[in-house]
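The other protein chains are all here in position, but one chain of the complex has been omitted.
Chain nomenclature is as follows: A, B and C, assigned in order of appearance, with residue numbering initiated at 1 for each chain independently.
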Amino acid sequence: MTFILETRQLCKQFGGVHALRPFDFKISPGEIRALIGPNGAGKTTFLNLLSGIYTPTDGDILFKGQQITKIKPHVVTRLGVGRTFQTVKPFGKLSVLENVMLGYDCRAEKGIFHILIKSSSAKQEEEETKEKARKALGFVGMLDKQNMIITSLPYGQQRLVDLARALVHDPDLLLLDEPAAGMTRQEGSDLVACIRRIRDLGITVLLVEHNMRLVMDVSDRITVLDFGYLIAEGIPEEIRSNPKVIEAYLGKKTNDAIN
Amino acid sequence: MQQLTQLIVNGLTMGCIYALIALGFVLIYRTVGVINFAQGELVMLAAYFGVTAISIGLSLIWAYVFVIAAMAIFGYLFQWMIYYPLRGKPFITIIISTIGVSIILQNLARIIWGPAPLMFPSFFSLKPLNIGGVLVQPQNIFVFVVTVVLFSLVYLLLSKTMIGHKMQAVAQDPETAKLMGIKVDQVVAGVFVLNSILAGAAGLLLAPIFLVTLDMGSSVLMKSFSASIIGGFGSVPGAIVGGLFLGVVEILGARYISSHFKDGIAFVVLLLVLLIIPKGLFGERVNERS
Amino acid sequence: MHKKILIAALILGMVLTACGPAVQEQTTQEIPTEQPTQLAATESTQATTEPTQAATVPDTIKIGFVAPLTTANALMGWSMQQGAQLAAQEINDAGGINGVPLELIIEDNSNTADVAVNAINRVLSENPVALILGSTSAQTLAMEPIILENTLPTIIMGSSPSLTDQGNPWVFATRADDGFAATAAVKFAVEDLGAKKVGIFHAAEEFGTSVAPIIISALAEYGLEPAAVVSAPSTDKDYSAQLLELQAADVDVILVWVLPAPGILLARQMKQLGMDTPVVANPVFGLSQVLVLMTPEELAGIYSMTDCVPSQSTDEKILAFVQAYKDRTGTTPDLFGALSYDSVKLFADVITQVGTDLAAIQAGLFAVTGWPGVCHNYSFDAKGRGGYDISTVDISTGTLKVVGTVSK
Partner (left out) sequence: MGRYGRYIPWIILGCTILLFPLRTSNYYLQIACLAGIYIILIIGYDFILGWAGLLSLSHAAFYGIGAYTSALLSVNFSIPFWVTLPAAAIVAGLFGLVVGFPTLRLRGHYLALGTLAFGEIVVLVLMRWRAVTRGVDGVTGIVPASFGLFVFDNNKSYYYLLIFFILILAIFARRIHQSRFGRALIAIRTAEVTAEVSGIDTNRIKLLAFILSAVYAGIAGSLYAYLFRYISPETFGLHQSITILTMLLIGGGGSIGGSVLGAILLSFLPEWLRFLKDYYLLLYGVGIVLMMAFMPDGVIGLAKKIISKIKFRLPLRRNV
């Protein structure tokens, strides 16, 4: 097993629209990989395919050498894939800590009867979940906000909580969908540090991002998609100077300029 | 064979009735994403308005006009007093409110018109026509014709006119519709008025067949729901196909399986459709709002 | 979280205190009338034979009345309420019961068992000495344990045999049970109409469904089996499937047990399907509100088994009742108006004789023999059933023509 994640001829169509053309993708363990491309390039579709939200039209996904092509999202998560979302939908009725605990609940084993009788093992499990969640919150630097209602936090901080939720169950692969969106410059650079620390834990990171400064700063390798096609892949320096990439961005006159 | 034909003819008549009542809440559902539990009571109210119109000496034609006008006003008031204050609230809140309205209308009608069944005349004699051995009521043919006409009109209105497109836009996404310059409130009010008029038409058509009773609308409401789901919820052609299908299946089931389970047939068919083809026969689905 | 519960607690407290004053009001109202009934209740448990007048004379004598005044059976409940109120008015105009005015405590049961039980408890909190129930069997059965517990003499107008088969000595029925009516209907169908192939059409609700087996066993007495048995829920509007099944079975008489609106639709749809099979029905076609809605064609060939037809009577007292009822309501009294009127008058008579002691009223009712009411001459048997007359009426002419009577 040389690759933690591998896709073979993975494609997705919605009706007649090709959201993702047959796509071969490989990512090595411990890598930080960025997936970039203009709007509508198929990046989020790709993440949704990986995390099981969409079923591919064709092709295979292998995670740690295991087929996960038609597996439901929660199983994919349990196998060790963490995921954050482009637009955070925090669970508003829950506190920050509970939002994160939710990510670890899939590791819980004690059934409903333990909870009804408040058995000591259930209590212990709940404590363990809380401990894990606090640790994850501490990791993203949000431990002091643990008892707040999540919707009362600024957007950038909500994203960090979402990140903690995706990390709490000790994934091997973390999918980040535009983690820096809505963040201040300071928060963004904190995030870069955070992503590096995540990699240092031995977690492979795949991120989709529009903020090129962040992408160039943090990633080991970059993959570029356009209209569902793979147009380039390589280390940041190569991508920066790749004419196809420049054309894809500037030709489209999108707001995101490469700097 | 002759009996089978007779059964199918009668089943189609009931089917028209299910479809007519279904049409109204398909409209409401499409536009504001809410099931109107007071739909049956609107039908009943129209019939009682009709009785009153006749009793104050109006001719049948003018009674029809009176009822349609009264229902249009009522539809506007309904929208203004019940829906408008709750717009934007979860659909379930509005559903409860329509349940409240149905209780109000049931009891109001009982207090005003009394609990006894009443009569409402028809344009036609009660003598059945014999068409190749099959007996058909002139009123039933009338119901069939009016149903088809109303369905066609509503279908054309929705798919071919500007108003229809506005309604579609409101149904899809009221916020965007507002940004596009559509006066959402007016469109919604219009839909409620139209719905009320359709319920009024249903009431006027059913009254001579069913008598005017307090339960005349509510007793077929659930079947109409089922019909619209079977046809594909939110779809206008689906409502009529679902209604006719249900009417025929129900009558054949009652005749050839057992009349003792007649009421269950609609619900068994509904469950089967939901589980096998959840989109209904006409898989036109409006996005769920919650 | 605690705050949330605290808020809930406060509101709950408010709700409970809101019902607090109502309770207080209740108890203060109860005080003057409570004593005699309590006295009566203790006496009744001791089963005293000599009826004693209560020590203090109450302001009013209260009779409870629970009927479906709203929802599905509101028509029946309305007739009952009119009849009962007419009787009460007549009694009070004539000076009350031994000089004490009669008061009816009228409550609606919403046609459901839960509300019926609430209604009877509401009535009981006013300490009535008797109770009249105009409820369907399911509701009556739900109330019977409470009647037994409170030893309250109760007159019901239900005809389901199960109502008087519960072994409850406080329940009296002013109508023959369905067994009696069904037998009479079968007798008429077979003997008078010469039926060979009988079809049965009954309402899918409790009152129709429970009659079907009784009709079938009555037919068996004549060595007949029903050619077809069909049913329809009262909310159903189209009976062609059922009627065509009867037609296919080639029946020569249809026995029908349905509610008013379905009865009219049934008669109409038969004619629309070209069926002129004679129909022998439950009292539904004896109701004046039903007759006025039917055309002469629809009326043809329909017979109804009814307890009584006050408007066709020659008895002056009964005609006076018919007139008074007409003056009051604008309609001819039907079976339920008459039964309800009789129930109030009967209670009043018994209370006049034996006083307000509950056990004495019970004994008084059992002792009734041939009490002449506007609907029946009442004598109660051991089960508490009275009023064993059934008339067959021919409605072809638009009026109720009695063509035969069966008595026990």
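One rule holds in what follows: a residue touches a chain if its C-beta (ideal position, glycine included) is under 8 Å from a C-beta of that chain, and two chains touch if they have at least 3 such contacts.
Here the structure is a predicted model, which means the values were calculated and not measured.
Among the displayed chains, contact with the absent chain in the complete complex occurs for A, B, C. When you scan B:Leu7, B:Val154, B:Val241 or B:Leu270 for touch with the missing chain, the hit is B:Leu270.
Contact with the chain not shown here comes from a single listed residue; of C:Asp108, C:Asp177 or C:Asp238, that residue is C:Asp108.
When the whole complex is considered, the residue among A:Leu62, A:Ala108 or A:Leu143 that touches the unshown chain is A:Ala108. From the set B:Leu45, B:Ile82 or B:Val154, the residue in touch with the chain omitted from the display is B:Ile82, counting the whole complex.
On the side of chain B, the interface with the absent chain consists of residues 29, 35, 37, 82, 85-86, 89-97, 99-108, 111, 222, 225-226, 229, 233, 260-261, 263-264, 266-268, 270-271, 274-275, 278, 288, 290, using the contact rule stated above. Touching the omitted chain from chain A are residues 51-53, 72-74, 77-78, 83, 85, 89-95, 97-98, 101-103, 105-108, 112, 115-116, 118, 122, 126, 129-130, 147-149, 152, 165-166, 169. Mapped onto chain C, the footprint of the missing chain covers residues 1-13, 15-17, 19-20, 22-23, 26-27, 30, 69-70, 106-108, 110, 112-115, 117-118, 121-122, 124-125, 137-138, 141-142, 144-145, 149, 160, 162, 166, 204-206, 209-210.
Just so we're on the same page, only the chains that are shown with their structure count from here on.
Chain centroids computed from C-alpha atoms place B closest to the centre of all protein C-alpha atoms shown. Chain A and chain C have Cα centroids lying 72 Å from one another. Averaged C-alpha coordinates give centres for chain A and chain B that are 49 Å from one another. Chain contact summary for the complex, chain B toward chain C: residues 3, 6-7, 10, 13-14, 17, 106-107, 110, 114-119, 126, 128, 135, 137, 209-211, 213-216, 219-220, 250-252, 254-255, 259-260, 262-263.
Across the complex, chain C meets chain B through its residues 70-72, 74-75, 77-78, 204, 230-233, 235-238, 240-242, 244-245, 247-248, 260-261, 264-265, 268, 271-274, 289-290, 293, 295, 297.
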